[in-house]
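The complex appears here minus one protein chain, its other protein chains still in place.
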Amino acid sequence: MQPFTVRIQHEGFDCGAEIARLSGNPACGAVVSFSGLVRDYGDRQNIAALELEHYPGMTEKSLYAIIEQARQRWQLQAATIIHRVGRLALGEAIVLVVTASSHRKDAFAAAEFLMDFLKTEAPFWKKEIQQDGSVHWVEAKASDQHAAGRWQ
Amino acid sequence: MQPFTVRIQHEGFDCGAEIARLSGNPACGAVVSFSGLVRDYGDRQNIAALELEHYPGMTEKSLYAIIEQARQRWQLQAATIIHRVGRLALGEAIVLVVTASSHRKDAFAAAEFLMDFLKTEAPFWKKEIQQDGSVHWVEAKASDQHAAGRWQ
Amino acid sequence: MKLDMLYFARLKDSFGMATEQLETEAASVDELLTELRQRGGHWSSELAAGKAFRVARNQELVRLDATLSDGDEIAIFPPVTGG
Partner (left out) sequence: MKLDMLYFARLKDSFGMATEQLETEAASVDELLTELRQRGGHWSSELAAGKAFRVARNQELVRLDATLSDGDEIAIFPPVTGG
């Protein structure tokens, strides 16, 4: 098994299978997952779908770099980041982060760290598509910058 | 859907199905899961299995009380705690906590809080069964007491 | 009065029993423990003052000064180790 994986893809993913994949190591007692889903509100209300754009090449590079940083801070046996691009309907999963460690605190901290950096460093951009068809680029959140800042 | 669920059971569970069950709410953008697995070491080395005992009645009561505390602290739309009892072989899942919120910080914090309290408040006891057949009750960890203490 | 006593995990093994019905005049958990210690052997060593154990009355953790009533379910057990 490749313990540290980054995947950018249009198609959906199977959360349970990804968690199971990282649960096979007999030294790992703790597996944490985060799933981010398309909500019905964001910058605007009545969201019907998101459209996700990214910067191919740089995205993968920056995500592997973020995992590398996490490995330097915490005892981490494995990690998976899957981020979807293209059009995603309400309720669909956008992103999955899974971390596996011998220690639950490390698994939790690394997963949260990866998400905070994903939100502020990885070159993805979201467009909200409302039920009436209007389309707006999502603005970056000060709260995400703040969340990422607390790890520094 | 019953948004707040506690289950104590002998049989295994399907992590992906439990996460999917909490991913249906269009207001919930964030779902965090924690899976705790039987490791090959604990208080002793070469662990082959665990045997889990609990206090029926009090267990469910204390877990619902812990969820109630979490709901008072964080914006939490749904949470599931599944804890297995009986004999669990190496690599099997012992416990699953899933939390769903509109905000990822809340989902992360609530899941970690539930786990910390599960480790220090819920009446479960683990017995380690080593490969050579010897059996020992696991001692409570000071680190778990410390982890639970930081929420107070 | 009568108490429904429950013992779990290592204490169940040490005491050689999981449950018993106890006839006692102990007014508090503290007094009940003193009475149990008088049985000697594992009862006095496992329930010694410095030892880490927990007491639940009717399925809620209580302190040593908690009072007792007829019919209470009293559980004594080691610190928990689940999760």
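Each chain gets a letter, A, B and C, in the order it is written, and its residues are counted from 1.
Rule of thumb we're sticking to: a residue touches a chain if its C-beta (ideal position, glycine included) is under 8 Å from a C-beta of that chain, and two chains touch if they have at least 3 such contacts.
Since this is a predicted model, take the numbers as computed values, not measurements.
Although it is not drawn, the missing chain touches A when the whole complex is taken into account. Residue-wise, the contact with the chain that is not shown comes from A:Met115, picked out of A:Val38, A:Ala70, A:Met115 or A:Ile129. Here one chain is not drawn; of A:Arg21, A:Arg39, A:Arg104 or A:Lys126, the residue touching it is A:Lys126.
Residues of subunit A in contact with the chain left out of this view: 36, 52-55, 57-58, 61-62, 83, 94-95, 115, 118-127, 137-141, 144.
To be clear about the criterion, only the chains that are shown with their structure count from here on.
Compared with subunit A, the chain whose C-alpha mean position is the greatest distance off is C. Note: centroid distance subunit B to subunit C, computed from Cα atoms, is 26 Å.
Computed centre separation for the pair subunit A/subunit B is 23 angstrom, with centres defined by C-alpha atoms.
Averaging C-alpha coordinates per chain places the centre of subunit A 48 Å away from that of subunit C. In subunit C, there is no position where the chain touches two or more neighbouring chains simultaneously. Among the residues of subunit B, those touching two or more other chains are numbered 36, 115.
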